[in-house]
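Here the structure comes first, spelled out in structure tokens, and everything after it is commentary.
With one protein chain held back, the other chains of the complex are shown just where they sit.
Let's turn to chain A:
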Amino acid sequence: MKPFTKLEAKAAPLPFASVDTDQLIPARFMKRSRSEGYGQYLLHDMRFDSEGKPISDFPLNAPQREGSEILVARRNFGAGSSREAAVYALVDYGFRCVIAPSFGDIFASNSVNNGLLPARVSEEDAEELLSLLENGHESVFVDLENCEIRVANHVFGFEIEPVWRTKLLNGWDDLDLTASYAADIARYVESDREQHPWLQQLPG
């Protein structure tokens, strides 16, 4: 996984609360293979009308937002289903960071597993960031080492679970870490067979 340290990029405002995973990628697109790329389905039913034409006043469709890598939204972003496809859609579209006051837990964990930074800010700061983006600012600087966001001369702090911060900074994959614990896993299973045989061995 590609490490995430600093990012200076165009940002797009998404001034909605509870942008859930069903909106991030509607269920009907989830039969497709990842190799086709999920970016075209991101926020599909918010971006396109029923004939498939882009909805002109939707923020991501504005010409100046093209190529955005940072998304700013209101609270409870990514609530809902565990579908990692919601993160694939954001990543394949080009996003590397989402800034919001709160995130669905499973979404946030899926994000980190795909190198996408879920940066938590206060509701006031989210409103101010949205307002800056809606009033002419286009570029945002995100610094994961210092947990800081900058827009022109405005500075905002953000929060992230320290475990996730380390993982993103290093681009670590859990599997490598787990492999080094193989002997501990084997010891656990052996002891649990004694203590909780009904968990380790099914009847029949």
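Methods note: a contact is a pair of C-beta atoms (placed from the backbone, for glycine too) under 8 Å apart; a residue touches a chain by one contact, two chains touch by 3 or more; residues count from 1.
Simple rule for what comes next: contacts and distances are computed from a predicted model.
Peer 1: Tell me the UniProt protein name of the chain this structure doesn't show, selecting from "Chemotaxis protein CheC", "Amino acid ABC transporter permease", "3-oxoacyl-[acyl-carrier-protein] reductase" or "3-isopropylmalate dehydratase".
Peer 2: So, among "Chemotaxis protein CheC", "Amino acid ABC transporter permease", "3-oxoacyl-[acyl-carrier-protein] reductase" or "3-isopropylmalate dehydratase", the name matching the hidden chain's UniProt entry is "3-isopropylmalate dehydratase".
Peer 1: Looking at the full complex, which residue from A:Ser18, A:Gln40 or A:Ser139 touches the chain that isn't shown here?
Peer 2: A:Ser18
Peer 1: Can you list, in ascending order, the chain A residues touching the missing chain?
Peer 2: Where chain A meets the chain not shown: residues 15-18, 20, 22-23, 26-28, 30-31, 34, 45, 50, 74-76, 79-85, 87, 102-106, 109-110, 113-114, 123, 126-127, 161-163, 166, 174-175, 177-178, 181, 184-185, 188-189, 192, 195-204.
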